[in-house]
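Of the protein chains in this complex, one is absent; all others appear in place.
This part shows chain A:
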Amino acid sequence: MCQHVESTEINCLLCKNVRLLICLCSPFRCRSLPAQRKIYMRSPPIPEMATQEVQLNETLAHLKTESETLKSKLEEERAKLHDVELHQVAEKVEGLGQFVMKTRRTLKGHGNKVLCMDWCKDKRRIVSSSQDGKVIVWDAFTTNKEHAVTMPCTWVMACAYAPSGCAVACGGLDNKCSVYPLSLDKNENLAAKKKSVAMHTNYLSACSFTNSDMQILTSSGDGTCALWDVESGQLLQSFHGHAADVLCLDLAPSETGNTFVSGGCDKKANVWDMRSGQCIQSFETHESDINSVRYYPSGDAFASGSDDATCRLYDLRADREVAIYSKESIIFGVSSVDFSLSGRLLFGGYNDYTINVWDVLKGTRVSILFGHENRVSTLRVSPDGTAFCTGSWDHTLRIWA
């Protein structure tokens, strides 16, 4: 039996009326077991087909062959431009020296696994959310807690700070994304001012404000991403294309335009146009669920971290994977990735409780950091790049510099 199963008798998230012996829904799925497959319920076998059926089948076969041809054409086009590897081009770049990064602050206060965190643009405040439903806003310099909200659900898997610093958004098993305006008055009950913005049909896995406080982008276990207007709660655009749960998303840096990338349990990372809702590029080289995606600071590439224990760099203009960050000794999945300010360093939080620091250009590991006592679930570099923060299942957050 997997040791990560929390309880053997809980309500199924899908068939809410039925108590199952073991809940098999994805938030409780053990990620350390290889490639868990979902069983899709198939409708009963199709009876004898009429002639119309035969015609439809021919069209289907025709479409299938066309899609196969297109796929191989795509591979061909991509391979034509693959003249050199990134690490070969980077041989002439100076190597990096030794890095000494230590835990500078430990934020204690969560009663259960920390699942997500985000920095405020003031480079000082942090919002974090945990399995027990608590969302806490910290001052990272002093380690004081500034605000605390208790969500009505457990497993708050997503939280985000608004660009203005005046609100936080969070959500999880409640299938919603709620926005809480932060007030200066510490005694005010934040929960009273809560505004429900997004509504999905399955758990919320990630959320992010766009350039303003007015719009939120969310991704969900129902396989879709969506863009919402905060004020009215209206759905502005939805993004369909993933064949399974979407686990993460990241918006392109504001200078480079209106796109975002999402990664999911279907092993695909998709790049979307926010205005049209169209998927413009898709990458499928990972061997397992993609847990985290992050844009390169220039916006021309993005990195992904997956349960297959590798991080990969995909270049958007070359339309292919250009680097893999892996080692034979690393067998545990990556839960979160982020770049340093220049994009030279890639930080990865792993399920084996460590943080590996990679040289993005050369593809080598420059450092491994220890400190957490359980798996690292979230990792973000601060907006000015002076430090990065990690959250872990050991109930703490650590600031490293």
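Observations on the structure shown:
Convention: contacts are C-beta pairs under 8 Å (C-beta built on N, C-alpha and C of every residue); 3 or more make two chains touch, one makes a residue touch a chain; residues count from 1.
The rule we apply is simple: contacts and distances are computed from a predicted model.
Hidden chain, UniProt protein name from the list "Origin recognition complex subunit 1", "Glutathione S-transferase", "Guanine nucleotide-binding protein subunit gamma" or "Protein misato-like 1": "Guanine nucleotide-binding protein subunit gamma". Only one residue in the set A:A140, A:M157 or A:I330 touches the chain that does not appear here, and it is A:A140.
Only one of A:L235, A:I331 or A:A401 touches the absent chain when the whole complex is considered: A:A401. Of the options A:K64, A:K108 or A:K327, the residue whose C-beta touches the omitted chain is A:K64.
Contact with the omitted chain, checked across A:P297, A:G333 or A:G349, is made by A:P297. Residues of chain A that touch the chain left out of view are 2, 5, 14-18, 20-22, 24-26, 29-30, 33, 36-44, 46-47, 49-50, 52-53, 56-57, 59-60, 63-64, 66-67, 70-71, 73-74, 77-78, 81-86, 89-90, 93, 96, 101, 104-105, 124, 140-141, 241, 278-282, 296-298, 300-301, 315, 317-320, 322, 340-345, 360-361, 381, 384-388, 399, 401.
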